[in-house]
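Note that one protein chain is taken out, while the other chains of the complex remain in position.
Going by the order they are written in, the chains are A, B and C; count residues from 1 in each one.
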Amino acid sequence: MDYSSINTPPACYADFCLVPVGTGTTSVAAEVAEVQKVVKASGLKYTMHSAGTTVEGPWDEVMTVIGKAHTIVHQTGAVRVQTSMRVGTRTDKKQTAEDKVKRVQDLLEESK
Amino acid sequence: MDYSSINTPPACYADFCLVPVGTGTTSVAAEVAEVQKVVKASGLKYTMHSAGTTVEGPWDEVMTVIGKAHTIVHQTGAVRVQTSMRVGTRTDKKQTAEDKVKRVQDLLEESK
Amino acid sequence: MDYSSINTPPACYADFCLVPVGTGTTSVAAEVAEVQKVVKASGLKYTMHSAGTTVEGPWDEVMTVIGKAHTIVHQTGAVRVQTSMRVGTRTDKKQTAEDKVKRVQDLLEESK
Partner (left out) sequence: MDYSSINTPPACYADFCLVPVGTGTTSVAAEVAEVQKVVKASGLKYTMHSAGTTVEGPWDEVMTVIGKAHTIVHQTGAVRVQTSMRVGTRTDKKQTAEDKVKRVQDLLEESK
């Protein structure tokens, strides 16, 4: 198979949590705020929650913005940056972050 | 060192995303709704977002409820269940999920 | 449903990567070595690789040892500890870590 001609997915979501290592301070809020700015500047749809940030868009764009977030956090002085990520793609339909939460809430409502 | 006498952390948060494998259907909403019920029944504080659920409480209780979620999803017919989890503990202070989000939002507000 | 009577899975594997936050040093090798010791002391089957450690055993025992690992790393001075974990359970058969790798290698061999 010619793997060079295979494309990355046109749509995905990535939920990521970035941790700066070796900064000497326990608070990561400043770094997380920087990450929010770079994600916002990308123009991609995103939502922040207490354990990470979910970004939606084409695979390459989503991964680029998370890579830029690493670079930004390195620039604030962190020598190591570690990210935990969950990425999902599907070919059957488009489903936004809100759709997913609503679908589960509807099921919970129905089963009451 | 006597490792048997070491305790698990008295407090943690765990953000988890559970995926049933080999069910033949692409929708996981029914399984996620079941997971929400078992988490709610635990009495622990939790929030659902589009890419997972965050539970807060003592380490053992949090891990037990996620283990029960696996069992529940197996009972719905899934032969394999795969979970991705992020877990955090800290010894300096208590910080809730809301506190964390608010701290970042305040920083973003200040830097405007 | 009576959720209190539900058991956690009798067998699972957990692949985890623990990161101490706010230690002021970029090397985490000392902390990872401590983690290896507590995992070894548990008597559970485990393997270390460059991006984490895989532990196999009953759900409660596996989660307890990872919780103890957090406590141990806190005792070395880290105020925050963050772990990324992948956990899998299956009800159809037992499959060890070695079995899984071998199965894939056999398929790659066959398709040559």
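Following the convention adopted for this analysis, a contact is a pair of C-beta atoms (placed from the backbone, for glycine too) under 8 Å apart; a residue touches a chain by one contact, two chains touch by 3 or more.
Note that this is a predicted model, so its numbers are computed, not measured.
Which subunit C residues touch the hidden chain?
13, 15, 17, 26-27, 29-30, 32-33, 36-37, 47-52, 54, 84, 86, 88, 90, 92, 96-98, 100-101, 103-104, 107-108, 111
May I ask you to list the residues on subunit B that touch the chain which is not drawn?
19-28, 79-80, 82, 84
Could you please point out the subunit A residues that touch the chain left off the display?
1, 3-4, 6-9, 12, 37-38, 41-42, 59-60, 63-64, 66-68, 70-72, 74, 79-92
Basically, only the chains that are shown with their structure count from here on.
Looking at CA centres, what chain is most distant from subunit C?
A
Sort the chain pairs by how many C-beta pairs are in contact and tell me the top one.
Going pair by pair, the biggest contact count turns up for B-C.
Distance from the CA centroid of subunit B to that of subunit C, rounded to the nearest Å?
A distance of 16 Å separates the two centres.
For subunit A, which residues are shared contacts with two or more other chains?
Residues 26-27, 84 of subunit A each touch two or more of the other chains.
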